[in-house]
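Comments concern the structure below.
Of the protein chains in this complex, one is absent; all others appear in place.
== subunit A ==
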Amino acid sequence: MHAIEKILARASGKDSVRAGEIVNCRVDLAEVNDLYPQTIHSFYEMGGRRVHSPDRITFILDHYAPASSIQQAENQKFMREFCREQGIELLFDVNSGVCHQVMVDHGLVYPGMVLIATDSHTTTHGALGAFGTGVGATDLAVILATGHLWLRVPEILRIHLTGRLSVGVYAKDVILHIIGRLGADYAIYKAVEFTGPVVKELSVSERMALCNMTTEMGAKCAYIQPDQVTLGFLKGKVKRNLEPVETDPDFQYAEELFFDVSAIPPQLAVPSSVDNVRPLSELVGTPVHQAYLGSCTGGRAEDLAVAARILKGRRVHKDTRLVVVPASRDVFLEALQRGDVAALVEAGATFVTPGCAACLGTHEGILAAGEVCIASTNRNFPGRMGHTQSAVYLGSPAAVAAAALNGRITDPCEILAELERKES
């Protein structure tokens, strides 16, 4: 069996499971975000009285953090009251950040767990060896009521990454390249596992970016086998024994794909779909009105650090605004301590409360008609970040910072190579 199958087998009390089978899984952690008061309504409509396991439920107020309309405030208030009434202690309020980062920061994510959230990017947690998948409000309500959820055991697609990343090329470029090659529906219902020497060298932050975006290929979940990097990262964070599950050596993948990352230059997904990917070099010079650094894909401390490296002692171009949204409070604190926040603010960046902000076009940095944005986020559907006539290019945090500096799409490799020359 594959590690993912073993996780689902354990959760459903079976010795073994196979792809295509429907299993009823006990959920180790269910997360609800503030887009989904519907979850609570559905819970009551189902005849729910007390939630099944309050200690396995977390509410995170991130999409509207802090509220910018009365309706949003009402929805958040409703959720806080529900948590209080039901004895749900894991309530992360508007001072916390994006759910995926918050759960990891707080040690709620560990290898071998089943994590279900009302958010499509729950695939992120495969980076830590967890089974993470997104569902809608009503499915989540079923978990509140019963502690369980039915799932179809996915076929598993393995993506093996070899070669070496060039300076200025990141996990984000790799995943954009892969999505561009395979298409937005390549992995529907499937699990995507990343293996190979490149993955071993990636930080947890980069692994999270990789797994996060498998959602944009339709994947149900992602997976990276926990190793020393994972365990080192989790040590001290997670208060339980870490027992990663391993895939049997004779496991047969539904499909295996190979990519040599040495040949991948910086990439951009161009408007208006995530699989519309081109080498950034073809778009150099395109003017941008806004550069957006943030989200559960590209708003971690490492992402802010590379942006600060590019912008330190310089100015954001006068025709461009740089909006920075740390993914969480912990990320924000780390970036503050490293001096990256100061460097970015001095360069002219606008900082926004940790959370989802304009990533989904609801507040704090949304776009007007005709505006162009380069973002370290994960989606560029029409209207995703504001007006349906605005355009979003998706790239790495370095590409976002480079564009902020010049007011146009710029190859971050050249800037970073020059910085390296100066430093040596």
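In the analysis below, a contact is a pair of C-beta atoms (placed from the backbone, for glycine too) under 8 Å apart; a residue touches a chain by one contact, two chains touch by 3 or more; residues count from 1.
Keep in mind that, in the parts below, contacts and distances are computed from a predicted model.
A.B. asks: Out of "Phosphoribosylformylglycinamidine synthase subunit PurQ", "ABC transporter ATP-binding protein", "Cell division protein FtsI [Peptidoglycan synthetase]" or "3-isopropylmalate dehydratase small subunit", which one is the UniProt protein name for the chain not included here?
C.D. replies: Record says "3-isopropylmalate dehydratase small subunit".
A.B. asks: Can you tell me which of A:E5, A:D62, A:D139 or A:D173 touches the chain that was removed from the display?
C.D. replies: Selected residue, touching the omitted chain: A:D139.
A.B. asks: Of the residues listed, A:P54, A:G196, A:G218 or A:G407, which one is in contact with the missing chain?
C.D. replies: From the options A:P54, A:G196, A:G218 or A:G407, the contact with the absent chain belongs to A:G218.
A.B. asks: Considering the whole complex, which of A:Q72, A:T124 or A:T195 touches the chain not shown?
C.D. replies: Result: among the candidates, A:Q72 touches the missing chain.
A.B. asks: Name every residue on subunit A in touch with the hidden partner chain.
C.D. replies: On the side of subunit A, residues 22, 35-38, 41-42, 45-48, 63-64, 69, 71-72, 75, 118-120, 134-139, 141-142, 145-146, 150, 152, 184-185, 188-189, 218, 220, 273, 275, 360-362, 379, 381-384, 388 touch the unshown chain.
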